[in-house]
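The complex is shown incomplete by one protein chain, all other protein chains being positioned as in the whole.
A and B label the chains in the order they appear, each numbered from 1.
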Amino acid sequence: MNLIAAGLGVVVAGAAAGAATGALAPARARPLATGLLTTTVGLGGVLAGAAALAGQAWSMTVPGILPLGAATLAVDPLSGAFLLLIGAVTVAAGVYSVGYTGPGGRHATDDDAAAGAAAAPGAEPAGQRAVDAGTGHVEAAASRTAQAVLPLFVATMLLVPAAASVSTLLVLWELMALTSLVLVLAEHRLRRSVRDAGLWYGAMTHAGAVAILLGLVVFAAAAGGESFAALRAGAADLSRGTRSLVFVLIFAGFGSKAGMVPLHVWLPRAHPEAPSHVSALMSAAMVNLGLYGLIRVGFDLLGGGPRWWGLLVLAVGGLSALYGVLQASVATDLKRLLGYSTTENVGLMLIGVGAAGVFAAEGNRALAGLLMAAAVLHAVNHAAFKTLLFLGAGSVLRATGLRDLDRLGGLAARMPITTALVAFGALAAAALPPGNGFVSEWLLLQGLIHSLTGTGPPTVVVAVSMPLAVGVVALTAGLGVATFVKAFGVGFLARPRSAPAAVAVESPPSMRAGMALAAAACLGLALAPVAAAAPLARVLQVMPTVRDGAPLADSGVRLQLVGIAGSMSPLLIAIGLLVGTAATAALARWAGRGLPRRVAPVWGCGGTRLDSRMEYTATSFAEPLTRVFDDVLRPEQDVVVTPYTESRYLIESVRFRHRVPDRLEARLYPPLLGAAARWGRWSRPVANGSVHRYLAYGFVGMLAVLVVVRLSG
Amino acid sequence: MSVLGKIVRTGRVAEPAPPAPGVGAGRGCDSSPAAPLASSVQLRHVDAGSCNGCELEIASAFGPVYDAERYGLRLVASPRHADALLVTGPVTRNMADPLRATYEATPRPKRVVAVGDCARNCGVFAGGYGVEGAVSDVVPVDVEVPGCPPAPHVLIAALRGLTGR
Partner (left out) sequence: MTGSAVTVGALAAVTAQLVLVVGGAPLLAGLMRQVRARLEGRVGAGVGQPWRDLRKQLGKEAIRPDGSSWVFTAAPRVLLASTLLIAAVAPFLSTVSPLDGVADLFAVVALLLLGTVALAVAGLDTGTAFGGMGASREITVAALAEPTILLAGFALSARVGSSNLAALVEGMLTAPGQVLSPASLLAAVAFAVVVVAETGRLPVDNPATHLELTMIHEAMVLEYAGRDLALVELASALRLTVLLGLGANLFLPWGVATTASPLPLLGAAMLFAVKVVAFGAALAAFEVFMAKWRLFRVPELLAGSFLFGLLAVSASFFLA
């Protein structure tokens, strides 16, 4: 029996059962039932993905299910990698959702957002309101619609990488967009910003879908068939202009789903506003499908392309990485920070894919393979730690009702397990050893630095672009460290900065289990990335211009590159750190002669009334960075001094506001939106409500189609 | 380069070290320094209400001429890093709590050095309305350094009793 078919069968059956349960089950049973069925869907994806990565292949055609023809599904190792990734994220998020959508949490509302309006408005201040579970208040994330749509969303996500024809892909892609939009809007009654986010998300995702549609339709028309097999066969005969047109269109389309700059604007809005397990699914799983689409069409169906494709992807990737991490490093909303960090990591993946494209075009298969492997591995690593971090942010949100780092703190004592798990996730996200993010960034850097020592002398383009790429990756890594030191240090450590944070309690077991699953995945990827060598080699075989061989040697504990001198052992580094820390602790204990460690009041330079308002906040932590990069970030601040009416020399109040807006969004989008609105107004007379006119439009349109068909046929 | 010339021309300005006073030679020192403090004493200075006379002398004790650092003494920024507090002035009402907090913040074993006559017995400020009392009225004192202000060499001799160098 084919395991892929079995896995996908579980996916479809689980989704149907989950949707039915979500829609029909009583409110009390809903979180557990849909959570477990969603987990089952995820397990199906993991099964199918693992089987595909182990070398199984599978395909199926269901005739007549779609309006334009048959639905075609096929799974190869590339699909398998993403099936496994999405399935694993789903498992963690599904288990987590049992507790998250259950009763007893606090969720951010607009109610006292007004009270906290002094906080940065760009990062919507998340107020808190205790929700009384006993009064039958239905949690928004546990509503009938949200619970019924969740299994459908994960199932469509899992089927996208299995799609093997243009129409199948587009239908699934659209279903995925719609179901995720419904989930983003789950809490729209609680906060106004949710509606805004939904609008942005809906508009951007559909603009992206249109670009993909155009690209693939042009491709299919030129190749003479819409199944992926036909596209693959026909790609070679396409003219250079057509190929490039297809590539640019699908790059923009899939890129907008991946959240690359400047099409990222929906991401830092929608990911924070969705319920947290949905945020994890979107940020850790769904954005990767953008990467999947790019690799599938660009490297597999089109079979690689000229060097400038790679350079384009590389440049956009570098821009995304830098811009994303800069915004993340100054963000104060925890989930918005994680959203921007997703843009950053997608940027790093795009750097890998782009550089792989450059080297594939130059015929340097060893480097192309290494860089592509680094990009795919980074996608997997990012999925693992971003799931953990979004789920952790959800735990904090549920316990305190807060997303604003400036008002958090003191959670290490109140939520010890969540804090420890998030600490590990933050370590991974900061790309520091012994986290898993470090491994893929190391591979990426290895690929880039060996660009000058390839087989022949490097071209000038490579010699200029690769050092810059290394600089970008390094600066991104440095700022990423600052971002996550801030997120973890300010959000979880020291003393609580607000009353809700002071009364936080640890999350229910199912939420902790969901986070622990994600953390276990991080740990496994961090210590034994060597195990990924063989599956990655199979993934690379899908791409004709990238080398067919393993980029990593399966050499025990050491991560050894093949054909390139470079090795590193994450396992031994972790062991070394562990042994060193234990030895140091033992030495210090021995030298301390058993003197107990005293807990003393904080040293306040002799002052005795230190309170939590004197602690450093996320805003103050990021202030030096804001100043260093103020040419790029352009922070806005204003000071309003209100004097008494009696005398202007006596001050009644001083109000200081500081925010760092998304400058790209503020500069780029208003003109576009304005143009769209003007066009709409201009064309308004065309649609004046007269049925006669509409019939005439229909007739003319039909005639035009017939003429075109006649002429082209 | 003018700095370099200055360095070469000036040479060594530190005066030769007087003979070591031996362990526990500070006046009024009721306990000899415990072994862990030998050869290295970090000091945190607390001005509890001084007229700044003692501060000038402390500054010059750590300057190039007297060079207190050669005996293993060092001024530090935090009482957590300190082994001894260097308290000057009569303890004013406003500084009594901060002085206690500083003492509390210092890790054991710790010493308190009362520097100057004011610190020992409130000096000319005795009985003043803003004065809480001598340093020993607020925190336990181990070493007293007399003088108004104490000359740097007297101060250093007392502190060398702590380091034993």
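Here is the rule we use: contacts are C-beta pairs under 8 Å (C-beta built on N, C-alpha and C of every residue); 3 or more make two chains touch, one makes a residue touch a chain.
Keep in mind that what you see is a predicted model, and the values were worked out from it rather than measured.
One chain is not displayed; in the complete assembly it touches the shown chains A, B. For the chain left out of this panel, the touching residue among A:G489, A:G606, A:P635 or A:P661 is A:G489. Although one chain is not drawn, the whole complex shows that of A:D196, A:E623 or A:E636 it is A:E623 that touches it. Of the options B:A20, B:A38 or B:A151, the residue whose C-beta touches the omitted chain is B:A38. Seen across the whole complex, the unshown chain contacts chain B at 3-4, 7, 10-14, 17, 35-40, 42, 64, 67, 69-72, 74-78, 80-81, 83, 105, 107-109.
Residues 329, 409-410, 412-413, 419, 423, 430-433, 438, 442, 445-446, 448-450, 452-453, 458, 463-464, 467-468, 470-471, 473-475, 477-479, 481-482, 485-486, 488-490, 493-495, 558, 560, 564-569, 572-573, 576-581, 583-585, 588-589, 591-593, 595-605, 610, 612, 614-617, 620-625, 627-628 of chain A touch the missing chain (whole complex, contact as defined above).
The rule we apply is simple: only the chains that are shown with their structure count from here on.
If you average the CA atoms of chain A and of chain B, the two centres end up 58 Å from each other. Residues 46, 78-80, 95, 97-99, 101-102, 104-105, 107-108 of chain B are the ones touching chain A in the complex. For chain A in complex with chain B, the residues that touch the partner chain are 595, 598, 600-601, 603-604, 606-608.
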